[in-house]
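The complex is shown incomplete by one protein chain, all other protein chains being positioned as in the whole.
And now, chain A:
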Amino acid sequence: MSALAHVPTGSGQSASPPPAARPGRHRLLPYLLLLPGAAWLFLFFAVPLLQLAAASLYDPDGSLSTGYALTWAFGNYPTALQAYWPQFGRSFLYAGIALVLALLMGYPLAYAIAQKAGRWKNLLLVCVIAPMFTSFLVRTLAWKTILSDNGWLVGLLRDVHLLGPDGRLLATPVAVVLGLTYNFLPFLVLPLYASLERLDYRLLEASSDLYASPLKTFRRVTLPVSMPGLIAGTLLFFIPATGDYINAELLGTPNQYMIGNVIDSAFLVRLDYPQGAALSFLLMSAILAVVFVYLRRAGTEEVL
């Protein structure tokens, strides 16, 4: 109070208080910025999602010609799960194995690009992204050629007796997992790279000055720094990989079909809309559950 009292008031205009923040406009602005995205999301995600939710509760005895009545048939869910739990399990299993493989390849790759590549950095990044310039389908079809029974890879593996004389890669779980790993790898590498690029090399030096072994430095410094990228990357990898059906369709056999194949056939071939919708919701909730558990364990709020 006293400080204020001593301010000379003679030249009042020049000493007017700083302009008050106009809270109304500032508060509205972020929402206005959100509006186009939100409208888009509402029209093309929320509304179809609602429709899908309703479809999953349609009377399973309905048909295309007579129409479907919404009978709140919650029984569609257990029925669908009972019929197709192996494909469910397989989706998570394959996506999980592919994730581990991708991490083993992707982490060192992202680290090398971010920290060691020097002037090759941009070129290497382009190499990671370049395959994405072609269509997903074309990339997967290329794997059919690579893994072909009469291709050089299978020939080589047979020569070194890793595969029997009649062994094959195509049409096996191995091919599907390899396809998944390859197709979604960039989604893992790019966020990881973004995190690792911010890693300050001096931290590593400090760590070794403090007598930490390289392993300990990795565990205590590098890994925590890359955690946000790691989590974002694993989610971006795992979620689409679980729902994927192209790899199983092209590189696998019926015995490798994942839940995406089942949903595809429910909607397009069998015309069993209630079941297709119920399976879609089961898949969504299963993925959400896995993601929530994962985020809890990984203990980060930063990604959300």
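Here are a few things to note about the model shown:
What we mean here is this: a contact is a pair of C-beta atoms (placed from the backbone, for glycine too) under 8 Å apart; a residue touches a chain by one contact, two chains touch by 3 or more; residues count from 1.
In the analysis below, contacts and distances are computed from a predicted model.
Chain not shown in the complex: UniProt lists it as "ABC transporter substrate-binding protein", one of "ABC transporter substrate-binding protein", "Aspartyl/glutamyl-tRNA(Asn/Gln) amidotransferase subunit C", "ATP synthase epsilon chain" or "Carbon-monoxide dehydrogenase large subunit".
The residue touching the chain not shown here, chosen from A:35, A:83, A:104 or A:289, is A:83. Within the full complex, the residue among A:35, A:153, A:210 or A:271 touching the omitted chain is A:271.
Within the complete assembly, residues 26-27, 29-30, 46-47, 49-51, 53-54, 57-59, 62-70, 83, 87, 148-150, 166, 168, 170-171, 250, 252-257, 261-262, 264-265, 267-272, 301, 304 of chain A touch the chain that is not shown.
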